[in-house]
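Submitted below is the structure of interest, expressed as structure tokens.
A single protein chain has been omitted; all remaining protein chains appear in their positions.
Here is chain A:
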Amino acid sequence: MLDIFKKQRQRYATVNPVTRDIPDGLWVKCPRCHEIQYSGELAKQLKVCARCGYHFRLSARERLKITIDEGTFIEWDGDMGPVNPFQNPEYGEKLARAQQESGLKEAVVTGEGDIAGHRVAVAVMDTRFMMASMGTVVGEKITRAIERAREKRLPLIIFSASGGARMQEGIFSLMQMTRTCAALSFFSSAGLLYISVLTDPTTGGVSASFAFAGDIILAEPGALIGFAGPRVIEQTIRQKLPEGFQSAEFLRQHGFVDAVVPRPLLKKTLAQILDLHRSD
């Protein structure tokens, strides 16, 4: 009995977080067009629906894999786990569950690596971890990444995705908006480039701080981007929002993003922008 239990635990422990959310051999249904596709095929298409172009959400590791040149990524602060400032037991349980389910210690992965040979600092948020809400440690990791990018004089790319500030950490969470903006303004005054890539969904305290502070702001097609979430707006105005409201395309039309870039073109576009900012 004990032996079997041990075996199971071992098997769980060796599951690779990169492939865990869509294991090989499974079929996946597109939430937009309902087309059923083989997950292996979908992964080859960078998780973009072959039929309707829907961009599935990526985990941080998947994003890094398709963005950063193979073998060049060095993670920063990978061992930093979350804090529970008010020792809230409900929150403690939630964190433990999020860590188990995502295989991550916190909702953002930061580090440095190459994009088509250009060295960059990068931060990627992962919605599988409590909808990538920003708590103290998410703010800290992003702040540190910005500071390190400044020290190393590297361009900075942040792939944002978030439901907003993490309410269980109270004002500590809210203040991360100010902290990250402070680090960015210091970074910016050094004449360095920050490309903000908005992915599905970018809302709340993240959109209202570093996500909209980019020199260049790109967005993935169909991504939900805004300050308030659509449900909160619908409850406030007591009517349904029109189709496409707060989509990346809507934001571009209203003048808030520079370009909406389909995922298969994103790495190339980033490389092109980086090349145009080369300082040699």
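In this text, a residue touches a chain if its C-beta (ideal position, glycine included) is under 8 Å from a C-beta of that chain, and two chains touch if they have at least 3 such contacts; residues count from 1.
Keep this in mind: contacts and distances are computed from a predicted model.
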Task: UniProt protein name of the chain not shown, from "Cytochrome b", "Probable septum site-determining protein MinC", "TcuB: works with TcuA to oxidize tricarballylate to cis-aconitate" or "Acetyl-coenzyme A carboxylase carboxyl transferase subunit alpha" - done: "Acetyl-coenzyme A carboxylase carboxyl transferase subunit alpha"
Open item on the list: Going by the contact rule already stated, which one of A:39, A:67 or A:136 would touch the omitted chain in the full complex?
Closed with: A:136
- [ ] Pick out which of A:39, A:67, A:102 or A:207 touches the chain that's been left out of the picture.
- [x] A:207
Task: Residues in chain A touching the chain absent from view - done: 80-88, 90, 92, 95-96, 99, 105, 136-137, 139-140, 143, 165-179, 181-186, 203-205, 207-213, 225-229, 232-233, 236-237, 241, 245-246, 254-256
